[in-house]
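One chain of protein is taken out of this complex; the other chains stay put.
This part shows subunit A:
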């Protein structure tokens, strides 16, 4: 599919999200779309997939001008998009979810539901989704897998992937990339939106960079990473690593903990979390990290065991008791579990403020809001609604809501969807907290992030948890094998 975008403009109120973007994409090409958080990447892709309408400009598909008024129009032309926050149906089973699409816009050869073809796609991609399982019980990464399989199943001609690799393990990513290359070889066009330069380097033949809504540069493979970073952020970025602050004071001690739900059973977990330490949870999405973090936050009842905090056993207490003691959990599905759509940033800060008073101290809340927006560098204003923020900025907002005197932070994929600069910056904030003896447990699908920022790593494989591994000197190959359950 040959695609040409001409002078696309899009405003959200006063935000100029796309400013005169012109771009041509040849069939069979894998185009990388890069840009920092809030650069306008998702906006541009949503316009191309019909979800939102451009304010002005032209879209030509195979040389013909098309007016994409709705996703139905785009689907009819064979344009499918995997959204940054999966557009699926959490209350349904996967089988049901997969059957929802408008038949008139579906491709003709798929009017009947062809499960075999779907299973084949799953198998080829190395996904392992149980068709009768419920979508709501999947992790964000698995939901992205589901959407991806679904789009391939529908047989789209242009595949737009908005940060598809956030929840996929290294080996799955390899499989995905080879599948994408194969599809490109068959003449399908692929647009790959990402922050991760390594991925773009590996996959794409061409990359374009957006910054503040403008298309500011274009590069052909082979790419120079530093050059791309400079284009994206306007300056060089280097990872800074602060010294470990880990001590030997036990902050939280987990003994013989058993956690089970209908999805997974985690048995006999034993470890000590030291004050000021960072523990990383490695593993494929859905191997039990989420249940583990929730159990440590009191959001999920473990079936037996001890969670010792100081001299106190927190087993059986509820999440408010945990919060009172400074143990906080930050989920990864930010719009569903972390933020409140329809509330402004300022209202979020007021809500998270535990002060018990009837009236809102508006002077103070203005100040707090302005302060946090500045400190966390959120691209938004006090009156912006949380759902209007770009994905990365939603994540910043979520982290900025954390209460201050925290003893233990339990973070599920804390930097999912954040660009390098933000990731660096978030970790510098988190590390600062570690200096003040806050301990952190976080899960991540990014091996680099794990080995770089964690002091020790626990590897999850379908509910089994490894001994804590020291991240210094840990070899990534071995880590990868353990994640795959092969070591």
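Assume contacts are C-beta pairs under 8 Å (C-beta built on N, C-alpha and C of every residue); 3 or more make two chains touch, one makes a residue touch a chain; residues count from 1.
The rule we apply is simple: contacts and distances are computed from a predicted model.
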item	value
Protein name as given in UniProt for the chain not displayed, "Cell division protein FtsX", "Nucleoside ABC transporter membrane protein", "Branched-chain amino acid transport system permease protein" or "Acetolactate synthase 2 small subunit"	"Nucleoside ABC transporter membrane protein"
Sole contact to the chain not displayed, among A:27, A:57 or A:90	A:90
Contact with the hidden chain (one of A:100, A:340, A:383 or A:436)	A:100
Identified contact with the non-displayed chain, of A:46, A:290, A:325 or A:456	A:46
Touching residue (missing chain; options A:75, A:176, A:297 or A:378)	A:75
Subunit A residues that touch the omitted chain in the full complex	46, 49, 51-52, 70-72, 75-76, 81, 83, 87-92, 96, 99-106, 262, 301, 303, 316, 318
